[in-house]
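Here the complex is missing a single protein chain, while all its other protein chains stay put.
Letters are used for the chains, namely A and B, taken in the order the chains are written, and counting of residues starts over at 1 for each.
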Amino acid sequence: MFVSIENLSFSYANTKATALDSFSLQIKKGEVISILGRSGSGKSTVLRLLAGLEKPSVGKVSIQDEVLVDDQTFVQPEKRGIGMVFQDYALFPHLTVADNILFGLFRMKRSAKQTRLQEVLELVELQGYEKRYPHQLSGGQQQRVAIARALAPNPHLLLLDEPFSNLDAELQEKIRKELRDILKKANITSIFVTHDEKDAHILADRIVKIKNGQTEFIGRPCDLIDVYRQEKQSLPAVSEEKELIYT
Amino acid sequence: MQRRLANVNIWTVTAMAIIAALFLPNMTIVTGLFTPSNENWEHMKEFVLWSFIKNSLILVVATAGATIFIGLSLAWLIAQYQFPFRRFFKWALILPLSIPPFIGAYTYHGIFNYTGVIQTTLRDRFGMELNPSHFDIMNLPGAIFIYTVFLYPYVYTITQVFLSQQSASLIESTRLLGKGPWRTFFQVVVPISRISIIAGASLVILEVLNDYGVVKYYGIQTFTTGIFQTWFGLGDIETSIKLAASLMGFVIVILLIEKVLRGRRQYSYSSTKVRPLPLIQLTGWKAVAAAGYCLSILALGFFIPIAQLIEWTILTFGTIPLDEFMSYMRNSIVVAGLSATAIIVFALIVGNFARLVQGRFAKLLPKLTVLGYSIPGAVIAVAVVTAFVALDEFLAPLYQLAGMNTTLVLSVSIILLITAYIIRFFAIGYSSIETGYDKIGTDFQDASRLLGAGLTRTFLKVDMPMMKGAIISGFILVFIDVLKEIPLTLILRPFNFDTLSTKAFQYASDEKIMEASQASLLIVGISALAIVIFYKFLEKEMD
């Protein structure tokens, strides 16, 4: 498997409740995964753990058989080769679009940097916006800059935290499609977190549903629809619910 | 704590070293708490301690209240409204900080006393029969007035920087929800600026607790007077350290309250949607009132005392030797510049550490460094000299190796003085930097690290540029404070080292306030220049 997540658990300091309990997932290269859940369900915690922004209490994460975190290892976020698009984009307000994107390319040669910049700008269709500052862009444009910035260093894995929450409904629909195109064109393995089922259905190859830190469901979008049909007919008991978990 | 600390490495080590170095001298004072009390302590408790505490409390509470009111209202006016001379007031309102409170106290007394300009004018011009006690400002309310008009800029600057960088949408949305300006102010502005208000107010409180010049001259007995009385008068350094330690305990309580009030809430702006607030144009009487309010505060805290100092300078010009003033000026600027630079660098390191570690204890650790600000300068001086003499003894073999036949090297150098300044004023720089860190939050840092930048690169490329405002305002505040500092400079300076403030103090302490005016004016002039230059620079950068 390209990305392997085993038994990941986490609880925040000063609280007793577990934010995430024994989360496991195997991801193929190029696959788009959606983690679905309400706010506070622990879905964003998964991203932070993968990115190395938090340290799990137990569990193991590896990409292409290289261990990022387990009992002995903890690879610093900057060494993981994982890109992330933050919910509020976290574009550096003091840098232009170009400088934001170039930020992660500091190890490249000058000419290579410019080529890569143009590539990603083209990918997100923002050529000509290099000199703008983030606050001069619309919400959709900001998001595309954030994606371009995260993609520029060629990460193994792209994480997107609620990519549509800051956009209005009309824009959401359009961007969803754009995003899918971008992800597929870039052929990048990605995980995005959302609370909106529509997002998940349209974008994801597979969906993971999380509730209170527990994994409720893993499967293709169509499987999830089947689950709902059953639920409507007869509310599943706890034991049945467990059977639904797809491994 | 473990979780993040594991990632922190060199930053942790450096930060811990700085915290330890800044805190160690204060340890000598903390230990004072645990010494058994002697008869002097019992005597203090019986006769005077209660009135010390009462006076200190009144001073602190009243000054804090007044400075918050003035500082916050000014910050809000400047951040939200357009009115005549707003751009001028924006930086000019910091100017009162350039006047050392003890000079302010002498000056205002000079204005109000029997031979002062007010009473003489009323008597001679208008032939009025006056009751001089109505003009007496040498009392508790007078001291509160002095502290307020010269210290409010702490609250004003920190809050103003904070507000001006707040997202416009936050304020606008409140207004769109149908709240008028007053309700917006109390229901949104006050709560969101709470951190900066508290940060500014605690600086004011610490400054008031520490001050000796004003209360001594105005005949008000406070905790600090008590410390000096037992130390110098009774020659009982143990009891005085016990008092200093109690004062420190009081400060720790204030710091804890601040921490609790701040709580877990974070008001960081973590998005790119930070648009500067569009200014609301005031017209008619409202514009006049706004400008008038700013002007009257500025007059009380700056123009009036300056006018008096200028008059005195003219009266005494030529009666005191001025040929050495260039070197006093240079000395002042050098020590203030070096100390401010060092403090800001240290504060950035410690602040970054505080932001990165988790766990309550670790978060409180940097707060320890603030304690130096609560201890009267003279007490810090003794602690620092003791520490340096020990260090010199430790290094003595090295000195011998270098062929020197003296045992004290560091203790008689300028490093002693600068170290003491750093301990004393770290709180000011740190407060500013901490607010800056609070404001940018950790999202940008996370983003930067996921783009492959390590902590140091992140710090240089992301944190520093985003905190420019905080860095500059912190630098100015420390610079000005060192410029006007008195007890440390007096005691710890090397031979033949005079600064403008020691010169001003020399005359003032001998009740020659008029002769002190030249040096005072130069202090004010340099501070004011620093404020202007940095603000012009900042404005350019922001455009």
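Here is the rule we use: a residue touches a chain if its C-beta (ideal position, glycine included) is under 8 Å from a C-beta of that chain, and two chains touch if they have at least 3 such contacts.
One rule holds in what follows: contacts and distances are computed from a predicted model.
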Name per UniProt, for the chain absent here [options: "Phenylalanine--tRNA ligase alpha subunit", "Electron transfer flavoprotein small subunit", "Cytochrome d ubiquinol oxidase subunit II" or "Iron(III) transport system substrate-binding protein"]: "Iron(III) transport system substrate-binding protein"
Among the chains presented, those that the missing one touches: B
Omitted-chain contact residue, chosen from B:14, B:82, B:113 or B:164: B:113
Omitted-chain contact residue, chosen from B:38, B:139, B:187 or B:456: B:139
Option from B:257, B:315 or B:398 whose C-beta touches the chain left out: B:315
Chain not shown, touching residues in subunit B: 43-44, 47-48, 109, 113-116, 119-120, 132-133, 136, 138-139, 216-219, 221, 225, 228-229, 231-237, 312, 315-316, 319-321, 327, 330-331, 333-334, 337-338, 341, 378, 381-382, 385-386, 389, 392, 403-409, 411-413, 464-465, 468, 471, 487, 490-498, 502, 506-507, 509-512, 514, 537, 541
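Following the convention adopted for this analysis, only the chains that are shown with their structure count from here on.
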Of subunit A, residues touching subunit B in the complex: 13-14, 51-55, 74, 76-80, 82-84, 86, 88-94, 103-104, 106-107, 134-135, 137, 142, 149-150, 153
Footprint of subunit A on subunit B - complex, ascending: 1-4, 6-7, 270-275, 358-360, 443-444, 446-454, 457, 461-462, 465-466
